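Shown here: the complex without one of its protein chains, the others still in place.
And now, chain A:
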Amino acid sequence: MLALDTSKKLSFSKLIASGDLVIVYERHETMKAVKVCEGSVFQNRFGMFKHSHWIGLPFGSKVYSNKSGYVYLLAPSPELWTLVLSHRTQILYIADISFVIMYLEIVPGCLVLESGTGSGSLTTSLVRAVAPTGHVHTFDFHEQRAASAREDFERTGVSSMVTVGVRDIQGKGFPDELCGLADAVFLDLPQPWLVIVSAAKMLKPDATLCSFSPCIEQVQRSCEALRTNFTDIRTFEVLLRTYEVREVKINSMRGQGGSPCQQPPCKRRHTNEGSDKQESVSSAIMARPSAEARGHTGYLTFARLRCSA
């Protein structure tokens, strides 16, 4: 998924090989992550696809099933991964993820601490942001989920950049050996205010912290706890509104006045120059907001560790 060195870059010449992870795109919002394997088969509503047909094709190719249905084989990215990964917990989506990474000022080389790991949605994007010289230490108190996360990181090829620890961060804080080394800390915990003091010890001066909480009461308690050692405390909500685009046919009657109006069912399809009532069918591209939207995910509270003299 990540080009950890230049040889792994996506390019015209990189072709799908056995062992690669591909994102099978059926249609918008219907995608699946599949590991390509010489003898394997992928089945969906469009039919059966043999992996062997996929090998040697470029990423982005259209492939057909035995029933003439088709899918596209896309190269994996942290964004696509977030949309296809299995949810063991509620995950963060692209709007929150992208804002967090920008606001925490994460760049290659950074050391980032995260708790809890959850399903690894944010973690994958954090890894991209710190690669190739940084590292992500992520912690979850649930042993099974930590193991699933480790498996996912293997699958997506990012395991060298991330260490998953099983640890109760709320109870024990972050491990001492990371004291003073972190460029950023991210918290997605039920009671983040319990971790603020430990987070402050982990961070370099002027380094950044973010706490994600669904409830405003959690935000209030976190901000109170932050005031002692942190400054620049800001809380945000980020959401995405999507738009639908359609080509709409417009029938307009040209003649007296020439203004388009509601038409009774029309018989003529083409402009007929001989008649005094001319009718033309034109089309316009129109966009409108989608009817459904995510109303709330959580509040993002950011802060910086104060500089000591």
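Following the convention adopted for this analysis, a residue touches a chain if its C-beta (ideal position, glycine included) is under 8 Å from a C-beta of that chain, and two chains touch if they have at least 3 such contacts; residues count from 1.
Just so we're on the same page, contacts and distances are computed from a predicted model.
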Worksheet item: Missing chain's UniProt protein name, "L antigen family member 3", "Protein LTV1", "Ciliary neurotrophic factor receptor subunit alpha" or "tRNA (adenine(58)-N(1))-methyltransferase non-catalytic subunit TRM6"?
Response: "tRNA (adenine(58)-N(1))-methyltransferase non-catalytic subunit TRM6"
Worksheet item: Pick from A:19, A:56, A:108 or A:214: which residue touches the chain that isn't shown?
Response: A:108
Worksheet item: For the full complex, which residue in A:48, A:179 or A:239 touches the chain that was left out?
Response: A:239
Worksheet, complete the sentence: Given A:98, A:159 or A:252, the correct residue touching the omitted chain is A:98
Fill in: Contacts of chain A with the absent chain, listed as residue ranges
2-6, 8-14, 25, 28, 58-62, 72-75, 77-80, 94-95, 97-99, 101-103, 105, 107-110, 125, 128-129, 131-133, 183, 204-206, 216, 219-220, 223-225, 227-228, 231, 233-243, 245, 247, 285-287, 289, 299, 301, 304, 306-309
